[in-house]
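To start, the structure itself, in structure tokens.
Note that this is a trimmed complex: some chains were dropped, and none of the rest were shifted.
As written, the chains take the letters A and B, and residue 1 is the first residue of each chain.
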């Protein structure tokens, strides 16, 4: 019924997946931080020789679009696993960061007001 | 009453934040892919000289814990903004990737069965 998976459910699936395959000894914080960085570079690799215009059209080709979605998924997967093993609430961390950024970069005056 | 922000709401806050500051010309896909990779490296930098044991205890020191949460937030922020500008549903992408991984790495037999 619920088509849209939520973040917490995906995080539990990832933890179960790793546990069933006995991957926890590898999924230590330092290794997960490395893996996250490696996956972010794999996403970036898709863009490395593209002009900004070509990069903006990257989802028009189905093969490239699949690669992009695949790398995005890998990044989120390692981010969630990293946060899981260190007990970090990633949504709360992001909400707090946006709060701080709203103070750091005040909203410009709205000229229409 | 609901304290926990959801991913879609955070994604909208990030888009509003960038729009209010007229940052959209910078937030093109290639630049966001670069920024995501740079932030993942900033998280990794915290771990670079730590032993695996020291890395596992990184949240015990409040100053370091704050840095880790801050970098995790930046990574999620750029990931959500990247997905937003390219029209990618990041939760669906991750659910699909876990489905594929369950076929690629079959669950080992449960010896208790």
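Keep this in mind: a residue touches a chain if its C-beta (ideal position, glycine included) is under 8 Å from a C-beta of that chain, and two chains touch if they have at least 3 such contacts.
These numbers come from a predicted model, not from an experiment.
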{"item": "Oligomeric copy total, full assembly; chains in place: 2", "value": "4"}
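To be clear about the criterion, only the chains that are shown with their structure count from here on.
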{"item": "Angle (degrees, nearest 5) of the CA superposition of chain A onto chain B", "value": "180"}
{"item": "Residues on chain A engaged by chain B in the complex (per definition of touch)", "value": "4-7, 10, 13-14, 17, 20-22, 28-31, 33-34, 36-37, 39-41, 43-44, 46-47, 50, 52, 55-56, 58-59, 68-70, 72-77, 79, 82-83, 86-88, 90-98, 101-102, 105, 107-108"}
